[in-house]
Each structure stands twice: as C-alpha cells, then as structure tokens.
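Apart from one protein chain that is not included, each protein chain of the complex appears where it belongs.
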Amino acid sequence: MGAPRKTKLLPYLLVAPTLLFVLVFTLLPLGEALVGSLFKQRLNIPKFQDPVFFGLGNFADLFGDPDFLQVLANTGLYVVLFVPLSLAAALGLALLVEEKLRGIAWFRLALFHPTVLPLVSAATVWMFFFTPEYGLWNQALHLLGYSGPQNWTGNPALALGSLVLVAFWKNVGFFMLFFLAGLQNLDRSALEAARLDGAGGFRMLRTIVLPLIRRQTVFVTSIAFIGAFQTVDHVFVLTQGGPSGSSSLLLFHLWQVRFERLNVGQGDAVTVLLVAVLLAFTVTNFFWGEHREK
Amino acid sequence: MKKLALLGSALLLSLTTAFAAPVEVSLAYPVAVDAPITALLKGWAQDFMAKNPDVKVTLVFAGGYPDVKTAVQTALQGGAKAPTLAVMLATDVYDLVNAKYVDNLDDLVAKAPGGAAFVKDFLPAYMGNSTYKGKLWSLPFQRSAVVLYYNADLLAESKIAPPKTWDELGKAAQALTVDGGKTRWGIEIPTENPYWTFQPLAIGGGKNVFTDDVTVNFNAPEVVDAVQFYNDLSKKYQGTPAGVQVAWGSSTQNFAAGKTAMIVHTTGSLAGILKTAKFKVGVSAVPGKKAGSWASVTGGGNLYLTAGHSAEERQAAFAFAQFLLDPSRVATFSAATGYIPNRTAATATPEYKAWLEKVPQAADAVKALASAGPELATQNVNGVRSLFNKYLQSAFNGAQSPKDALDAAQRDADKALADFK
Partner (left out) sequence: MKSRLATALRFSALLVLSVLMALPLVWAFLAALRPPEVPFAAGNVFFGGYLSFENYQKALSLAPFAQYYWNTFCQVGAILVVQIGTASLAAFAFARYRFPGDKVLFTIILLQMMIPSAALLVPNFSTIRFLGLYDTVAGIALPFFGSAFGTFLLRQTFLAVPRDLVDAAAMDGCRWDQELRHLFLPSAQASVAAFALSSLSWHWNDFLWPLVITQSETARPLTAGLVRFTQMGEIGAQWGLLSAATMIVTLPLFVVFLIFQKPFVRGYLSSGIK
C-alpha cells in the first residue's frame, strides 16, 4: 500500500535538494531585495539608518538620475557589442579548428587558454597593454598606422570598447569549444554536399550549418548574455567606470551604490532591475529554444 | 536553528573558560604587493605577542583599501566580528562613523599609559580626518602627500631651475618636452582618478576644493582657474598629454625611465622611484600660482578600531596600535616605504636620521607637508568624489568648458550633500 504513495512523493524528494539551495541562497535574498527596494535606507545618514517606506521612490530616483541612464546605455552597448562579436568570432574559430591539421592541439590551446585565467589577472595584464606610450596595444596599432588616442581606458570614446576587448579575449575560446562540439556532431556528407554544390561559404553557413547547431547557439548565447551582465571584475581593474562614467556597467554601479555609497534601498532597486532584464531575456530565449525544439 | 546556536555558544563559552584563551586581535591591512611592509608587520606582530603572551595577533592582508572596507562592512552587516583593527582611508571617516562601523577611541586613550601625549604627538596635518563630532575615531597610520618629482639631472643639464610658480612649471614642462612627447613629456599628472592629484593645483590656485564635511567649492573661481591651468599645460605649453591620458600606475615608471621629466605623485612612491631611477630625483611641493605659494595634499590610510568588540579586545587592540606607532617603528616603516612619518617623535629617532642620510629627498617630502591641505573628505564621500572626478575628466577632455563642468559638479554635489545638512 505504501508503494504508490512513495512514487507520488518521489519527484518532490528528488527536486528537494536543488530547490532548498535555490530557495535559501537565491529566492529568499531576492525577496529581501524586492521588499528592500520599496524602502529608503542609507547607512551613512543617521536619520535614514533604519528603513522608511519609500514606495517606488528608489526607482523614480534612479530613472531621474542621468548617471544611471548612462549606465543603462553603457550596459546595453556593452552587451550588443560583446555578445554578437564574440559569438561570431567563436563560430569562425570553431570552423577553423574543426578539421584535423598539423599542430591543431596547440592552436586550440592558444585560442582556449585565456579561459583558465581569472578575469582579474587577465584584466591586469591588459592594463599593461593599454598603457600609453609603451603599451603593446598602442605599439601594435602604431605599426598598423594608427595615430589616434593613446590611453584607451582613459578615453571616453574607447573605455567601454577596451572592456569589450578584454572580455572578448577572455571568452572567445570558451564559446568556441561549444560550437566545436556542435560542428563535430554534424553529418559530414551534408557539409561536403553543400561545398560541392558550390554554395557560397556564407550561404552554406547560414542555411545549413547554423540551423543544425541551433541548440548550441541558443546555449552559448545564454551563457554569453548572462555572463555579460554578471562579470565586472575588469571594470574594477581597468576603468573603475570612468572616464566620466563612460564605462560603468549595471553590476558595477550596483556595487558602488550598495557598498560605496551605502544606499541600501537604491542598491536593492538596481538588483531588482538587473534581475528583471535577465529574466526577460532568459524567458524569451528559453521559450524560443523550447518552441523550436518540437 | 536557534537552539543549535545556543548550544554552540554554550560549548564555546565552556571552552574559553576552561583554557583561558588569549585575547584575539586581528589587523586588516591593505597590502599592495609590497614585501617590506608585510615582512615588517609580521615581525612586529611576533614581537608584540612575545611581550604580551595573553594576546594573539592575526594579520589579514587584503588587496587594497576598498577590499578592507568591504570586509569590515559585510562582516558587521552580516552580524559577524570584523577584524579588530583595520587600515582604511582617512577620508572615509564620516561614512564609517555614521554607519557605526568604527568605534570611538577616547576612553582607550584616557586609560592607556601616556595615551594623551601619544595622540598629541601626531602631525596636525594628519589629524584632520581623525576627529568628528568632537571625538577621536582613528590614528594616522600610513600617511602620504602629493608632491612634485623632478628629474634633477635633466633640469640641471637644460639649465632650468626647479619651478616655483605655475608659469615656471608650464615653461619647464614645455622646454623639457621632446618630439611632442614621443620621446619625453615635460610633466605627467595622473588623471584616471584625478581629484587627488588635482587638489594641489586648486590649493596652489588659492582655494581647496572643499571647506568642511558638507561644503564643497567645486566651482570657486580659483578651482576653475586650476582646471584651466591643467588644460594649459597641454594646450598652451604642449608639455603634457592632452585630456585624460596619464595612468596612475605607469606614470612613475615613465618618470623613472626618463620618458617624462616631472610627475605629480604620492610620497608613497618615493622608495619605488628611487630604486628604479638612474638619475638624481628632486622632490618638492607642487608650485602654486603666485611666487612663494606652494601646495600639497594629504592622503593615505588611518588605523581604525572596528565596532562590536569586548572591552578586553578593544584594550588589547589599542595597545597593539600604540606598539605599531612607536616612534622607532614609524621611522622604520617610513624608511621602508617612503610614507611620511606621522609623528613628531619619529623624526628624532636614529632610524629616521639614518634614512635622511641615505635618502635626502625624504626631508623635502616632509617639508612639502607644511603646505598641504586636507584630502577631499565629505559626507557621502564616494558619491561626491566620483561625481567630481566625472566632471573633472569631462573638463580635461574638453567635453565641457572648465566653468560649465565645475558648475555642474557643484550643483550635483550640493544635491548629494543635501541630506546631510
């Protein structure tokens, strides 16, 4: 008599461990942030030390603040630059290293190795590259005939770009690996047939290869997108959001509001917005992936 | 859960009474890759424990000032014990006190042997950030000042006297620049986090950028003038890279390698510069606008006692602080790093005299301190500082005129400080 009951309970028991950790370390704190975003609490002002109900005031403050609007614009630009660029390059590299070749292992290692470098140290090595005058980056650009600004991280037009560059270097090999997995799985005859048909390289890519590795593409896009929002170590090391706020990203701003300006309520409000954006993306991406699956 | 915690603490209590555990004191220190400092502190902690067997000292080395502050902050907000002592920026005092992260020191000073005289001995220039609301909150620890470093050999060769006014500084920078900066710049003033190295210009122009914890003078005519002078260094004199170009970390290397003839930098870099530079290094305060006016600005970290410790811990921590700040140790510390001695008594020690003999520039650095104004320290200091940086940079980059940028800075700063008045 006990058996059917056990089966009914079983799925819940199996889900329980994951659910427990997610509840305790994600949902509960998120709930706290949601509630906290409705209160004014600033730890460095004695009269606002304890939370006071503020309605949507924190959000109103944020959207009335040109700095925050700039942060939003920066973040949007960062994601729009980083995600497509690194994914396209990763796919290109995957196509290059997919077939056997002399020394292919070394090429893969060279392309993949930045992944194992902690972003903090990757950014620091790049800081040297960006150094004006004798930084390698500038020397290389000079050789190519570049005579523009020297200090990339100090230039309002280039600071965000240099962050994208570092993130690109760090991640492109990682993304490449996932594409590679997809490509190796393809039916080789389809590829060969397309080549013999004289289908142009790009057309072949678009019409044959991409649809076949859609699953990997969705997967890597999610990682890239979420990662773009969740990593700020290079901002800490390279630009501190400057100059003039031109390279501040959402999570870095959150850090500043919460830990530097000790504005708890507003920090919670930024958290809520950050989660909302990621939620919107993931849900769309997930349903798109699920839908096309069938 | 609560029962478990109770049980745990009961167990802990019985343990402590059984073994009469030593009083634990920890010191969080922002070490930026400097071996002499870690080695010195480790040795001193050993010495202190040898003399005080009932105290156990632990050193916590964190990366930089922000890391130490975050560690203290999260610990206290999470309800844990923060490191007993922490070296944090002197200018953070208002935030730290208002948020109740740090503890008042007055009762400890009163109780400690020779406490009052000990506190009185610190240089007045460095005590500016230690008191708030009439109480003592921190002790000067590794304190610095912004000075002008110049390549004395190069100036002598070019028959240029060390500059004493803005005009002389500009002309010297112009004369020392070679090949439009490709071979050498005349001067480099770091601009990636510009408020600090900019302050000597404002002070030399006649007015510091702030008056007290709720009043800033960002758009005072003297400050606008100073921004104009900074821009003139590139536009009028062509002696420095235009705009936001000079990085903090590489300017000292450029200087030591002879790629720039002068830099405005912290005294904390003195030891490093002397180690790599192959020429005679000159040090002075930053020249002011008018003849005879000199300027510098203080900086660096103070030793704070964090909140939430027992009477024994507080007392042991203060004793350790006093031990670290003993005149001979202060002098040894200065000699190893280039940080200016923070106490008068330290300048009378043999260690200090030996240092001066070896490094005569140290005396110039100390002299520069006489013309130093306080580093920008206000309520909500991180907010105010970052908006000031933002507008300074946009004025340097020519995105806004100095006047427009500083007017906007003043307006935003007044708004950021409104809640504190």
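Letters A and B mark the chains in the order given here, with residues in each chain numbered from 1 onward.
Quick note on the criterion: a residue touches a chain if its C-beta (ideal position, glycine included) is under 8 Å from a C-beta of that chain, and two chains touch if they have at least 3 such contacts.
Model, not experiment: these values are computed from the prediction.
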item	value
Option from A:141, A:205 or A:278 whose C-beta touches the chain left out	A:278
Sole residue of A:39, A:54 or A:126 that reaches the chain not shown, by the stated touch rule	A:126
Sole residue of B:163, B:241, B:268 or B:374 that reaches the chain not shown, by the stated touch rule	B:268
Interface residues of chain A (partner: the chain not displayed)	8, 10-12, 14-15, 17-30, 32-33, 93, 96-97, 99, 101-102, 105-129, 133-134, 136, 139, 169, 172-174, 177-178, 180-182, 184-185, 215-216, 219, 222-223, 226, 229-233, 237, 251, 254-255, 258, 270-271, 274-275, 278-279, 281-282, 286
Contact set of chain B toward the excluded chain (per top definition)	1, 5, 8, 26, 28, 30-35, 38, 58, 60-65, 67, 70-71, 74-75, 77-80, 83, 144, 248-254, 256-259, 265-266, 268-269, 272, 275-276, 299-300
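Keep in mind that, in the parts below, only the chains that are shown with their structure count from here on.
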item	value
Chain A residues touching chain B - in the complex, by the definition given at the top	42-46, 48-49, 67, 127, 131-135, 149-151, 153-156, 239-245, 256, 259-262
Residues of chain B defined as touching chain A within the complex	66, 69-70, 73, 94-95, 98-100, 191-193, 241, 243-247, 249-250, 254, 259, 379-380, 382-383, 386-387, 389-391, 393-394, 397, 399, 419-420
